[in-house]
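As structure tokens, the structure follows; a few thoughts come after it.
For this view, one protein chain was removed and the others were kept in their places.
Right after this comes chain A.
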Amino acid sequence: MAYEDASLAQGNVITVNRESLRLRLERFPWWFLVILLVTAVTALIITTKSTYTEAFGFIRAGLSVTIMTTISAYFIALIVGIVTGLGRISRNVVFKNLATFYVEVVRGIPMLVLIFFIALVLVPAVTSSLNALGERLSAVGLGGLGAFFSSVTNKGVPMQLRAVIALSVTYGAFSAEIFRAGIQSIHKGQMEAARSQGMTYGQAMRYIILPQAIRNVLPALGNDFISMLKDSSLVSVLAVRDITQVAKLYAGQTFRYPEAYLTLAVLYLSMTMLLSLGVKALEKRFQSS
């Protein structure tokens, strides 16, 4: 009997092992392995095939523009987003309506159209009204300030700056909604407790509500950064020399389309994969605590 029991137990152990192996095979992120493979193969091709090496060398030149545009637009969008998010839940009628107006307008217009509009209509409009203001100021004797305003020419605003402005305006509205949802997810008792201690609305927001809200929305903000990186490719329509634009130029000059666009696609993919791993780690860290 004892022998039988032991063998039975052993059999069980084996089935358990088989089970867990099957489970592990099922859970294994195969998709990720494929992406790694594709990236590795492309990297191999880039290092061995001369046309690909050339294409990569060309496209790499746009990397700093892509990264700088993404990072600067993202951080401006965060600031715009917090302010607008607070506006969306504000009891101040003017503030609330301004914030809602901005968010709804941006959400209702395709990003590509917004980029054209902001870069080619809004920025020139602002510079020309600044110029008009400058002339007025000069006329009333404020020559120094007037000359400064007059000196801001439309051409003086580089396309990359316009691209950053356009992306910040667009993503500011997106992150505003993230912040608003984050703030509203905090129980209203937190605000009550803080206010009952004599804190002002602003102090309660700053010390009690926002720290908790931002913690809750960190993964969403991380995903926003990944989206921003991808959408930064849209600024190529303004002839800003990001990786998409230089790839386009390369393809146009050489007619080597696979070299240009495979390299470009894999470049974006490896950056976004890396970032999404970071976001997942962030999610895990804040779930456990």
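The rule is simple: a contact is a pair of C-beta atoms (placed from the backbone, for glycine too) under 8 Å apart; a residue touches a chain by one contact, two chains touch by 3 or more; residues count from 1.
One rule holds in what follows: contacts and distances are computed from a predicted model.
S.K.: For the chain not present in this complex, what protein name does its UniProt entry give, out of "Cytochrome c oxidase subunit 2", "Ion-translocating oxidoreductase complex subunit B", "Amino acid ABC transporter ATP-binding protein" or "MoxR-like ATPase"?
M.R.: So the chain that does not appear here would be "Amino acid ABC transporter ATP-binding protein", according to UniProt.
S.K.: Which residue among A:I89, A:M199, A:V237 or A:M273 touches the omitted chain?
M.R.: A:M199
S.K.: Would you indicate which residue among A:F75, A:F101, A:Y207 or A:Y257 is in contact with the undisplayed chain?
M.R.: A:Y207
S.K.: Per the definition of touch given earlier, which of A:S138, A:Q190 or A:S227 contacts the omitted chain?
M.R.: A:Q190
S.K.: List every residue of chain A that touches the chain not included in the displayed model.
M.R.: 187, 189-190, 192-201, 203, 207-208, 211-212, 215
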